[in-house]
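Inspection log for the structure reproduced underneath, given as structure tokens.
Apart from one protein chain that is not included, each protein chain of the complex appears where it belongs.
Chain naming follows the written order as A, B, C and D, and within any one chain the residues start at number 1.
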Amino acid sequence: MKLVKVIGSVTSTIKDETLKGSKLLLVQCMEVDLKGKQDYYVAVDTVGMGEDEIGLIVTGSTAKKTEQTRKKNVDATIVAKVDKIDLG
Amino acid sequence: MKLVKVIGSVTSTIKDETLKGSKLLLVQCMEVDLKGKQDYYVAVDTVGMGEDEIGLIVTGSTAKKTEQTRKKNVDATIVAKVDKIDLG
Amino acid sequence: MKLVKVIGSVTSTIKDETLKGSKLLLVQCMEVDLKGKQDYYVAVDTVGMGEDEIGLIVTGSTAKKTEQTRKKNVDATIVAKVDKIDLG
Amino acid sequence: MKLVKVIGSVTSTIKDETLKGSKLLLVQCMEVDLKGKQDYYVAVDTVGMGEDEIGLIVTGSTAKKTEQTRKKNVDATIVAKVDKIDLG
Partner (left out) sequence: MKLVKVIGSVTSTIKDETLKGSKLLLVQCMEVDLKGKQDYYVAVDTVGMGEDEIGLIVTGSTAKKTEQTRKKNVDATIVAKVDKIDLG
């Protein structure tokens, strides 16, 4: 999984049927110190993320495995909201 | 999914049988401020994209899951036309 | 597989059902001389890794194939603890 | 798919059984202006590519889906010869 921050959202009217009803969030990949990287995904949210919150995404075929996304043609899904990062 | 802009198209006569009849668009990956990155795909269009329009692509095995691409040997498919990007 | 070092962990209360009960470790990809790269994953541990230990991760669909992760929606799993690296 | 140019070939005697009989081409990823990138694959050819010709490759699990590669353990396959690139 990759650490990401929610930085916005994307609106789309014309899209694959399976994407209808899914909120498409714009997320930015994060360094472990939570500095943003120049690497972005548009991901489906399965855990109720808010603006600026930190979460974890899965990409590739795993993105289609959650209960909420198994019939959706997606390759990036937010699967956890992060409460805390502990650096040893 | 990744944000992309349609910047052209590719013509091919000799190709895998399953690709026949599909428009092959040249797309450029975009930063969230819609500045272009040096990262390009040739993707099959499933939503009727026009030149310079912004869309979302799926890559990898998901690219073969849409109704229009399930019998096609593709690894990049445009699944949405983007109307608006909201940065929080 | 990729060489990684355990550098911390991630706590998450709201997450995909299948992730419950799994420790989520923050790992950093390593050069062969064990210098850290600016490349990180959050991975499920299947071998009992400790802080600062070196291990191997699998990513993508393979991450879901281990006995401990086959019902989990993960895309990065630690599959070995590394004892020694021999450079020829 | 990715734009590539054929820049050579690879000879291998000892290899996976499934690779026997397949020509292994060395291809270089291309910018849209056909300037070469520092990114290379060894790919199986399914369309009869010649030296210096431009084509499209699929990578990952899709590479195993063509009629010619479905029993081969490959992760990069040339699926089209490119006649023309139109930049809008």
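The criterion applied here is as follows: a residue touches a chain if its C-beta (ideal position, glycine included) is under 8 Å from a C-beta of that chain, and two chains touch if they have at least 3 such contacts.
All figures in this text were calculated on a predicted structure; none of them were measured in a lab.
Asks: Of D:M30, D:V58 or D:V74, which sits in contact with the chain we cannot see?
Replies: The single option touching the absent chain is D:V74.
Asks: Going by the touch rule given at the top, which residues of chain D touch the chain that is not shown?
Replies: Touch with the absent chain occurs at residues 6-19, 24, 26, 28, 38, 40-43, 51-52, 60-61, 63-64, 73-76.
Asks: Could you list which residues of chain C touch the chain missing from the display?
Replies: Counting only chain C, the missing chain is touched by 1-3, 31-32, 46-48, 56, 58-62, 65-67, 77, 79-88.
Quick note on the criterion: only the chains that are shown with their structure count from here on.
Asks: From the mean C-alpha coordinate of chain A to that of chain B, what's the distance rounded to whole Å?
Replies: 20
Asks: So the centre of each chain is just the mean of its C-alpha atoms; given that, what is the distance between chain C and chain D in Å?
Replies: Comparing mean C-alpha positions, chain D is 32 Å from chain C.
Asks: By the touch rule stated above, which residues of chain C touch at least two different other chains?
Replies: In chain C, no residue touches at least two other chains, as defined above.
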